[in-house]
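One protein chain omitted, others in place.
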Amino acid sequence: MAYMHIGKDFTPPDVPGKVTGRIKYAEDYTREGMVYARLLTSPIPHARVLDIDASAALAMDGVIGILTADDVYPDGEPQSTGLKILTNEPTLVGEPILALAAVDEKTAESAIAQISVTFERLPFVLDPLDSLQPGGADAYNGGNTFVFRQGFAEEKWTADQVASFRAGNEPTAEPQQTVEYGDLDAAFGESSYVYEGTFTNAGYPHHSMEPRSALAYWEDGKLYLHGGSQSLTAFADGIAGIIGVPKEDLVFVNAATGGGFGQRARAGSVPVYAVPAKLSQKINRPVMMRATREEEFTLGGARQGLTGWIKVGFKPDGVMAACDLWIVSDNGGKGGGADAYSAADCISVLYQADAVRFRGTAIGTNTAHRGAQRGPGQNQIAPIISPILDVAADELGVSRLDIRKINAAMTGDVGGPQRTPFTSAYMPEALEQAATEFDWEGRQSRRRQTNGSKVIGLGIGQGYHNAGRSGMDGIVMMGADGRLKIHNGVGNLGTYSYASTSRAAAEVLQMPWESCDIITGRTDLHLPITSPQDGSNSIFTNTRTCYGAAQDMLTKMKEIAATDLGGDPADYDISNERVHQIADESVGYSYAQVAQRAIELGGKYTGSAELPEELAEWTQIAVSRLEGTGFMGIFHDPRHEGNPPGFTVTACEIELDKETGKIDILEMISIGEAGTIMHPKGMDNQLVGGAVWGIGLSVYERHLYDPQNGLPASTGYWQSKVPTYLDTPLKIETGWVDLPDPENPVGARGIGEPSMGSVSAALTAAITDALDGHIFGASPITADMIINHVAGTSEEAVPLAQNNFRG
Amino acid sequence: MNQKLTRRRFIKGVIASGAAATSTAAWYSATGQERPSGFVERLVRINVNGQVRSVDVEPQETLASTLRYKLGLTGTKLGCNRGECGACTVLVDDVTTYACSVLTHSMKNGRIETVEGLESANGDLHPVQQAFVEELSPQCGYCTPGQVMSAVGLLRANPNPSREEARHAMSGNICRCGSYDSYLDGVMRATELIG
Amino acid sequence: MGEIVRYKRDVWGEEVILGVSWDLLYVVFMAIVILLIAHAIIMAALAKKNLDRPTGDGRRVVRHESIDRLFHWLMAASILVLIFTGVAPILGLRVAWLDIHWISGLLLTFLVVAHIIRASFWQDFKSMLLMPKDFAEPFDSSRKPGKYYFEQKGMHWAVTVVALAVIVTGVLMFMQIDSPFWDRTNSMAEDQLGLVFLLHGLSTLALVALAATHIYFALRPEKIFYTRSMISGWMSEDEMAANHDTSKWSPKEAE
């Protein structure tokens, strides 16, 4: 289809502000009378606050006040996992206990040093398997796991069960969760190659560039909150609840966010924004709470670490017959996510196994909180499963590309334990495109070629994430100037999806981009509800809403024109910012005119009547404030059917130095399969960005805690090893399949998460390739692990440990 | 308060016959001595983006603090405040420098440039900025001012770098979004714009 | 100055004992020097009255068997080495002291244990026992002691207590460093560790004071024949008669 906007590059309106430094992040704002808050955080991994003596601090010059958990939770803290605003029951080092406000940060820091907190030290644990041991410590007060609607519970295995798992065997304990489909035994029976082994994924920290600083002040009964988030209205909707301010009284200002990869999608991940809000309320001054990099590590949280056992069977032709997966996941100090289930789901989707069984147990540890972050489960399992596929291919004499093609998902297939059909799926096309552009076949002659201590490894890998939601709302407005105002509640997290989804509205109305304004950045501009911008969903979810709202406006334009100018709405079409009769283009209204007429007519044309049912409360507030101010197109998106997948395929060639353990990625190409491409440069950014994340996951990023005392050791960029320019390829080639998805009006699906998984899959496959098929069963695979493997030395590591060095 | 008493300090105490070291300022005032020469004056005139500004700068103040909180130049970002990310990169006499990890007093004789000072008088973007827009180099944008400054510093020293040279020159800037490839595209595009 | 105990923060930020304040080393050292100088001055002032010292000529009796002398000097050497190696880093001397320190410490421990066993079973243990009646000895010039006079016994037992304290804490500290026999762990809680360091430090200070006093008296002109006896083993009958009660101590004649 020939689109006016879709699939074309454009400059999102915030880009100039980013290159000039003009765009404002939360900490760039000031406010008359602003004071500075700093946090006092727990130095102890698991403790109970017995007493806080802040008298000396409060007596200091320049100290304004403090905020404690008792202020925040006058009726007691919620007894569940999940992050709290402040707590008297810290379950990890760095958890905020109180905040202190002073005239400047230096004073605040000095004053905090004068606060005396008496703790009761409680037993702590840093690895789920240690907690599962009989007598092992529990991370939470009341257990090591939290059962929804039931509360804390304690789960223990026998010592033998833990030891046997650590020794590499299938866990024999009862899992918390079991999901399966197909006849597992029969499928393994059909298999001619079966791999079985344990694996460990370290968690990886969020570490967005902008620490989660926030500014809050109250004016005329309204709370103004400046903070960074991935989602604008979805986040505001949630944080209002956490702070306890009515939605209509919260103005959330968030023009730009310095990085969001999952942990800033939902307010529940950032309850600390309530600290300046509540402190400001208490001391009646604007409060800027600046978070340090170290605090950002703790507040920002991390992806779950997984410790698992996997058994995969392949039929003689390479078809994946069965996959049996048993995962103990690390829920951290504040509860975690469902990564382990998603890992199994991902294997089912990507490799279309005949039978899959997933068993899982999630256990808390006194480490950073875990949650949404670029590819929950799918990306952790990518570096584990991909080398297994390669070893199977070699064993079965199938090419490594073919084994992926044979098992690839396509339209009409189903995936996951729920056997959900895809809205569309073009994995074979993506594989083919990657192989062609990379010259996969041609490169096979270079496979395992050596040059001194260096050896070439080739890898190809796939990534997947469910990439689309629905059920949100859309609003477009037009004033008498005829400009289209697209009210977009999507967060500005750097993907530019707030802009590219808006282009669906412009497309519907055939509106030149110069005549469009995206209304976003702060909620007092009256924005509709959206889904949180996690799970690669924005493009799919919000093209639907923007498209729908513009469609509504288009319908209304035709109605007005038909009413005023005669004929039936169906007799009208649009072009060149006019709505006109198809038969006689001279009969019609300019958009400015039709908007003027709509405003005169009022009623449903200005949002005063006939609103869609089921509009979210948040959207209703926005509409009520926009009502009568202009021509309104409004839409509530019905639910879609099926699973809109985001797929990627990556191929890479590496040179691995067996003497130094260093890996040089010589070439890399990533192909996206995300339906219609909305914004090529944006797509390219997601692919190259995901690649850097995939490289970090596979070979660099660490999540270290000292087992002796529970202190986090990877709180900064240096210790957590976020990849740099020189750890990533000089050039990452990208491409995309670009076939439309039927469940989206413009054919688009999301891509953010899979772009990381396929890179991790390809890179670890290449490492395994370079090391003659050695499977580490771990992420990351760091230089020391490679050196030890090659030299035959080993470290005295605890097997399957997640937050420390692994064996 | 730290009760730590290092052994060396004890030795010094013995040698100096028990004269305990204290804060120097207190020591000088207590002993009635004049401060040694070289003590810094707080009020300094610094050249930022071509303008000379008078600022009251604390002795220990970092350049990033002065720029952001005294001069309101918030384009210079604090990502880590520890020289581990590069978001605060500015140019001092054309040399890329972490503003979080130098003292304003150390740089006061230099020509300081921040991302706010790159546009021409008529508001045109600097070629690097223009190229970064064209190539959609930034993602979240938080590291972008630092990336821009590193690229500008590179192109002043080497107007025609190879992509490999560019990535080495840019390597002191972390981009957590992973937009390195797009930034390098931007740098290469900028070399074309500069011509 | 003025503090006795140094504190530090444990790994979770809570204040715990770090050890003794080494300022006290200076204090103890100065105090001992002043006391001993004062003693020397007083003794010098009183010197005229004590002109007729016993002579070392004439018949000799055995005061210390060669094995005892060997024990003494080995202990003395190890203690001096321990003090020097322990104090050197405090004084800021850059010497690789730790290995010498723990090796000497082990030697001292061995000697002390051996000495305790020997003294308990093979030596005249009673001769060193400090009895209540002995406390009258310094105030009654008519009372003469057996083999060891009151101050010697006092010194011996003070050194015993302090040396045992230093050894016990030293062994605990030794277990906290890597050695040829084991790899260290962090099994001891930091507050306990601090207490051990404190006791080791305090006993070190006491040992420094005792060692200084001991050496001072060993070098005093009126006592130097004891030092000679610790080197050569004998004292003269004259010396014995002047200072000891032969009814309580009857040594055999020296060869």
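For reference, chains read A, B and C in written order, and residue numbers begin at 1 within each chain.
One rule holds for everything that comes next: a residue touches a chain if its C-beta (ideal position, glycine included) is under 8 Å from a C-beta of that chain, and two chains touch if they have at least 3 such contacts.
Keep this in mind: contacts and distances are computed from a predicted model.
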Name under which UniProt lists the unshown chain, selected from "Peptide/nickel transport system permease protein", "Urea ABC transporter ATP-binding protein UrtD", "NADH-quinone oxidoreductase subunit K" or "Molybdopterin dehydrogenase": "Molybdopterin dehydrogenase"
Displayed chains contacting the withheld chain: A, B, C
Residue touching the undisplayed chain, where the options are C:Ser120, C:Ser142 or C:Thr185: C:Thr185
Contacting the left-out chain in the complete assembly, out of A:Pro175, A:Gly197, A:Gly567 or A:Pro707: A:Pro707
Sole residue of C:Ile37, C:Ala96 or C:Ile231 that reaches the chain not shown, by the stated touch rule: C:Ala96
Residue in contact with the excluded chain [from A:Met4, A:Met60, A:Val414 or A:Ile787]: A:Ile787
Absent chain, residues of chain A that touch it: 38-41, 43, 94, 97, 105-106, 109-110, 112-117, 290, 292-295, 453, 659-662, 700, 704, 706-709, 711, 713, 717-719, 721, 723-727, 782-785, 787-788, 790-791, 793-797, 804-805
Positions on chain B where the hidden chain makes contact: 2, 4-9, 12, 21-25, 27, 36-40, 58-62, 65, 81-84, 86, 89, 95-98, 100-103, 105-106, 150, 168-169, 171-172
Touch residues of chain C, complete complex, unshown partner: 8-13, 15, 18-19, 89, 94-99, 176-178, 183-186, 190, 193-194, 197
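The criterion applied here is as follows: only the chains that are shown with their structure count from here on.
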Remotest chain, chain A as reference, centres from CA atoms: C
Distance from chain B to chain A - Cα centre to Cα centre, in angstrom: 32
Distance from chain C to chain A - Cα centre to Cα centre, in angstrom: 70
Per-residue overlap in chain C, given as positions that touch at least 2 other chains: none
Of all residues in chain A, those that touch chain C in their complex: 43-44, 119, 121, 708-709, 711
Chain A contact footprint on chain C (complex, rising order): 11-14, 186
Residues of chain A defined as touching chain B within the complex: 9, 11-12, 14-25, 27-28, 207-211, 256-261, 292-293, 493-496, 681-682, 684-685, 688-693, 716-718, 722-726, 728-732
